[in-house]
Each structure stands twice: as C-alpha cells, then as structure tokens.
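Here the complex is missing one protein chain, while the rest keep their positions.
Moving on, here comes chain A:
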Amino acid sequence: MSYFTQNSLLSFLGYPVSLQTFLPLSAPSLHFTMDWQGQKLAEQIMQIMLLVFAVTAFVAGYVLGSFQMMVLVYAGGVTLTGLITIPNWPFFNRHPLNWLDPSEAEKHPKPQVTVSSKKKGFKRHQLVFYYCR
C-alpha cells in the first residue's frame, strides 16, 4: 500500500495524521520533518523577517509617496517569509531526535503506581466528616 493511501486510511479510521504527509509524494521516503531547534529557528526567522519587511515597506511607501508601493513591498515580503519558514527545509532539521527502538523500550518497562492503604483511611475520614455536616 502506498504511503499516501495508508495515511488516508489511517485518518479515515480516526488516527491523527500530520498534514505534512499529505504533500504529493512520488516515493515513500519523501517524508521531511522539523526538529525542535528548527521550529524555534523558524519562528524567530518569521518574526524578524516580517518586522524588517514592514519597516522597509513603510519607509518605501512614505518616501515614494505611494500607499500602493507600501502594500506591494509588504505583500512580497510576507510571501518570501512564508516560502522560507513554512516548508520543512533540511536546514531546520539539523538536530534530529533519535527515538528509541520499540524493542529497546520493552527492556525498560514503565514503573507501576502503587495505591497505599493510608490513602484509603483518609478517604473514609473525609466521608465521616461530610456525613456529620
């Protein structure tokens, strides 16, 4: 089953599927991600670029005396920022996290939470108090 149809089936069955896997794929290995450092970098780049383009657009519009020039420069800046920060470029994935293998996880089981008897006593105490009210 191809990657695309597999994801369609999973989303139909109610499993959460990330949007990025629905990009048109020619081969199953075209699956880009962004790591945590990359996400922070993308957000910073987006904020700084938008502010810089806003200031540039305003100055250009004011100096040229044209409101339309300001809007056009800003729209171009927003598009450029979008092209740089939104897709999962490789330079956003330079610190990838290495998840453990499933077999590795089985060797170290999660600790069980034990219920203490003291807790039960407390509860009864609370119930008595409530009854007296």
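A few notes on this one:
Everything that follows uses one rule, which is that a residue touches a chain if its C-beta (ideal position, glycine included) is under 8 Å from a C-beta of that chain, and two chains touch if they have at least 3 such contacts; residues count from 1.
Simple rule for what comes next: contacts and distances are computed from a predicted model.
One chain of this complex is left out of the view, and of "Signal peptidase complex subunit 3", "HPS4 biosis of lysosomal organelles complex 3 subunit 2", "Peroxiredoxin Q, chloroplastic" or "Transcription initiation factor TFIID subunit 5", the protein name its UniProt record gives is "Signal peptidase complex subunit 3". Although one chain is hidden here, its contacts on chain A can still be listed: residues 18-20, 34, 39, 42-43, 46-47, 50-51, 54, 57-58, 61-62, 64-67, 70, 74, 78, 81-82, 85-88.
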